[in-house]
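For this depiction, one protein chain was excluded, whereas all remaining protein chains were kept in their positions.
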Amino acid sequence: MDRRIVFILVALAVIIPMLLSINLPVSVSEPTQKFYDYVESLPAGSTIMVAFDYGPSSLAELNPMAKALLKQCFDKDIRVIAITLVVDAPTLASALIQEVAAEKGAVDGEDYVFLGFRPGAVQVILGMGTDIASVYDTDYNGTAISEIPMMQDITNYDQIDLLVDFASSDTVESWIIYANVQYNQKIAAGVTGVIIAQMFPYLQTEQLVGLLSGILGAAEYENLVGAPDKGMQWINVESFVHLLIVGLVIIGNITYFIMRREE
Amino acid sequence: MIKITQWIVVTLVLCLSVSVAFSQGLAPLSNVTAVDTPNDNGSSITIKWDAAAEDSGVSGYQILRRIADGELEAIGDLLPAETSTYVDSAIEKGTAYAYIVRAVSETEATVDSEQTAPVEGTGEWFHTGKIPLFITMLLFSAAIVWNIYSARSGKDIFVRRIPGLEAVDEAIGRATEMGRSILYSTGLGGVSGVATIASMTILGQVARRTADYETSLRVPCRDPIVLNVVREMVKTAYLEEGRPDAYNEDDIFFLTESQFAYAAGVEGMMLREKPAAIFLQGTFYAESLILAETGNSVGAIQIAGTDSEHQLPFFIAACDYTLIGEELYAASAYLSREPMLLGSLRGQDWGKLLIFAAIVLGVVLELSGVSWITTLLQRVS
Amino acid sequence: MKRQVPLVLCFVFGIVMIFTQFSPHSFSQGIYEEVISWALIIGPFALVLATVTLIQTHTARIRRRTEHWQYSFVVFAGLIIMVLIGIPFKPQNSVFEWLYNNVQLPMDATMFSLLAFFIASAAYRAFRARTFEASLLLITALIVMMGNVPVGDLLSNDTASKARQWILDNPNLSARRGIILGVSLGVISQSIRIILGIERSYLGGGD
Partner (left out) sequence: MDWNLIGIWVAAFLTLSIYSVLYRDNPFYRFAEHLFVGVSVGYGIVLSIYQGFIPFAWDPFVAAVTGESPTGFIKLIPIGIGLLFFARLSPRHTWLIRYPIAILIGFGAGIAIPNVLRANIFEQTRGTIAPFAEIAAGTLSGWGIFEAVLMVAGVICTLTYFFFAVEHRGPVKWLSKVGIAFLMIGFGSAFGNTVMGRVALLIQRVDFLLGDWLHIIQ
C-alpha cells in the first residue's frame, strides 16, 4: 500500500469527525476529578497561581485545559496570578488569558494579572516563597506590582491557595521540590501526554492534588466545568486516529501472514 | 564588651525566669545551636534545637536573632511545633549573628531559649557531601586512562559484532553503483555532545570510503561550530586517501539552527536528490521520524544511530539499521579501530561491572536493612 | 600554537568547570556563572559565521545555476527581512512579531504535525510480527496507544489505561535505565578523554 493512502486516511480520520462533531462519552478519571474538586472547594476571592510552562510546540495539548481552568476561576471569582518559567511562552500565555478574560468579563489587575517571564526557574520559584515582588517588580505590561490592586494583599505563597503548573517538560518536578517541599504550597498539574507517566508517583504521594493529562484531561475538565470546547471536540478526533492506526497495524499484519503463507 | 555581654546574659536570665513564671510551665528549649550551614556558599546559618515534647503545650516556634549588641529581630514565620531546624538564608556575609528560639504556646505565652554563640556564614571550598561522587569520578577516569594505555601498547581488544555496521560498506557501494549521493546528518547536537563527536568519527570513516569511490557525500549541518569541525575532518579524510581533488567544500553546509526548519530542509534534499544511502547519526529530537520516514520513502538504505532514548523507537521503526544508545559510541571505535576508542570502550565495560556490583550489593544490603549504598548515592544538594 | 594551545585551553576550562561543580564557595560559583555567560556570548559569533557560509552556499548556487537555484533568492528574502526588521527595531516590534506569528510559527507547527502522518505510516509498515522481538514492540505499542484514549477504556473495560501505566512504569523504565546508564558511561569517558587531550578529533587533521 502506498504510504500516501495512509496519509489520506489519517487526514480523513481528523477532518470527518471534526466536521461531524461526533461525541463519544468521556468519563472523568480520578486525578482530574480531584483537581476540579479542589478548585471548586475554594471560596470566592481565593487566589490561584497558574504557571504557563510550555512553548508553542505544546500549545495544542495544553491550551484547551488552561482555558477550561481559567473559565472556572473567573466564573467562581477566584483571582488568577499567571507567570511562566519558559522563555517563549509569554506571548502565547498572554493571548490566551486575554481571550478568556474578555469572554468572562474579568478585569486585568483585579481578577487576574500576568507577570510574564523571568530567567532562572529555580530562583524564581524560591524567590516567590519569600516575596513575589522580589522576583516580579512589574507585570508583563510593565505596571509596578505595588500599583496592581489585586496584589495588595498578596506577598508570597502563603496567600496562594493553589499553584497550577501547565507543563511540557520537567518544570513540575521543580515546582514540587522547591515550592511544595520548601514552602508547603499545594500544587496541581496539567501536562502533555508524553510526560504523564512521570507524574503518577507524585500523585501517589499526594504532592500533586490533581493532574490533567493532555487532550484527554482537557476534555474531562471541560466536561466538569460544563464548558465543552476544543478539548471535548479533539479527544474524539484523537480516538478515531488511534483506532485508525491500530486498524492499519492489524491489516498490515494480516496481509503479511497471508503473503508469508503463500510463499 | 564583656560587661555588656554579661548584662545581656543577666537581663536574659531575668526575662527568662519571668516569662517562665508567667507561661503556664512552658520550659525553655534545650540544645539550641547555630552553625554555619555546611556545604553552601556562605549565605545561610542553620539553627537547631530539640523539639518540645508533644504534651508540653508548645504550639510553635519563633526564631529571633541579633547582630552583636543590636536589637532582637524576629525572622520568618511562626514554625510548626514538630520542627527542630531552621535555615536562616537572609544573612549578610561577614556579619556574626546570635539566635534565640522562642517557644510559643496555644495561649500565646512565650518562653525564650538561651542565646547561641554568635556565628558567621562562610562559604566552603569543597562540598563534603560530594566525596563519593569525586572518588567515583577519579576511579572511573583511572580505569579509562589505564585501558587506553594498555590498548595503545598494542594489546588487542575485542569488540563484539555490531549489527548495522556491516551495512555501511554495502550502503556506500550501492550509492556508488547507482551514481547517487550519500546524505549524512550529524544531528542536532552541539560540538561538545558525545553523540555528535562519535557521529563525526563515523563520518570520517565514511568519508575515507567515499573518497575512494568518488561518491558525493552531502552533509547538512545544524550547528555552526559542528559545520567547521566536520569540514576539517572530511577534508583530512580525503587528503589521507590521496584524493584532495574529490573534496567539495560546498557539499558540507550550514542549513539553519531551527529544529523544524532544519527538518524541512533535509526533507527537501532527500526528495530532490534521492540519495541512495542515508546516515542519521547523532543527537535527534522529534524531527527524527520526519527524516527517517522521508528517507524510507525515497528508497534509501538508512543507517541510524542515536543516544536520545526517546527517538530510538522511531529509528527502529523507520530505518534499516539502528545503533542503539551506546552502540553509537562503540561503532566509532569499531570502524576506526583506534586504540584510544577501543580502550575506553573496555573502560566503560568496567564501569558497567561496577554498576552491577552496586546494584547487587545494594539489593542485598537493603534486604538486610542496611541502606548505606542508597544513602551514598542519594543526591547531594 | 596550532595544536598545543587549544589542548591546554580545553584542559584548563574542563578542570575549572569540574572544580566549580564540587565547590559551593561563592568564588567558585562566581566563576561558574561568568563562564556560563561567556558561552552565551561566543554563540552569536559562530552563528554569524555560519550565516556567512549559508550566504556563500546560496550565492554559489545562484551563480552556477544549479537545479532549483531560484529558490535561493527566497532564502535571502526571508533572512534579510527578519534581520532588517529585527535588529534595528528590536524583536518586540509588531512587524517582527507578525512575521514570527504568521510565517515562522505556522510552518514550525505544521512541520511538527507531519509527525502524525509519519507515525501512522511507520507503524503500518514496521509493526509486523516477523520475530518474537518485533511482536513485543508491536503489542506494547498498541496497548499503550489504546490506553491513551477513552475509546480504549470503553472497549476494554478500563484495562487499557491500567496496562499502559504498568508497562510505562515497569519494563519501559528498566529498559530506559539500561540505556541511560550505558550512554552516561560513554558521555563521561568521552569527556575525560577530551579534557585530558586524548580525544583530539575535534581539532580536525593537519598540524
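Brief remarks on what is shown
Labels A, B and C are assigned to the chains in the order they are written; within every chain, residues are numbered from 1.
Basically, contacts are C-beta pairs under 8 Å (C-beta built on N, C-alpha and C of every residue); 3 or more make two chains touch, one makes a residue touch a chain.
Keep in mind the model is a prediction, meaning the values are calculated, not measured.
Taking every chain of the complex into account, the chain not shown here touches A, B, C.
Residue A:238 is the one among A:53, A:222 or A:238 that touches the chain not shown. Per the touch definition above, the residue from C:60, C:75 or C:154 contacting the chain not shown is C:75. Within the complete assembly, residues 4, 7, 10-11, 14-15, 18-19, 21, 57-61, 87, 192-194, 197, 214-216, 230, 234, 237-238, 241-242, 245 of chain A touch the chain that is not shown.
Although one chain is hidden here, its contacts on chain B can still be listed: residues 130, 132-133, 136-137, 140, 157-160, 162, 190-193, 225, 228-229, 255-258, 260-261, 264-265, 267-268, 271-272, 309-310, 312-314, 316-317, 324-327, 330, 333, 345-346, 348-349, 352, 355-356, 358-359, 362-363, 366-369, 371, 373-374, 377-380.
Summarising the interface, chain C meets the missing chain with residues 2-3, 5-7, 9-18, 21-22, 34-35, 37-49, 51-52, 54, 68, 71-72, 74-83, 86-87, 90-91, 96, 98-107, 109-117, 119, 123, 132-134, 136-145, 147-149, 164, 167-185, 187-188, 190-192, 194-195, 202-204, 206.
Basically, only the chains that are shown with their structure count from here on.
Contact analysis places B-C first among chain pairs (by count of C-beta pairs in contact). Centroid to centroid, with C-alpha atoms defining each point, chain B and chain C lie 16 Å apart.
As a whole-number value, the distance joining the C-alpha centres of chain A and chain B reads 28 Å. Residue positions of chain B touching 2 or more other chains, listed in rising order: 286, 293. In chain C, the residues that reach two or more other chains under the touch definition are 108, 112, 119, 121, 123, 125, 127. Across the complex, chain C is touched by residues 1, 3, 6-7, 9-11, 14, 24-27, 29, 56-57, 59-60, 91, 193, 197, 200, 214, 216, 219, 235, 238-239, 241-246, 248-249, 251-253, 256-257 of chain A. Here chain B touches chain C in the complex through residues 39-43, 93, 123-127, 130, 133-134, 137, 140-141, 144-145, 148, 191-192, 194, 197-198, 200-201, 204, 221, 224-225, 227-229, 231-233, 235-237, 239-240, 250, 253-258, 260-261, 263-264, 272, 286-287, 289-290, 292-294, 296, 307, 309, 312-314, 316-318, 324-326, 329, 340, 344, 347-348, 351-352, 355, going by the rule given at the top. The touching residues of chain C, counted against chain B in their complex, run 18, 21-29, 46-47, 49-51, 53-54, 57, 60, 67-68, 104, 107-108, 111-112, 114-115, 118-119, 121-123, 125-127, 137, 176, 179-183, 185-194, 196, 198-199, 201-206.
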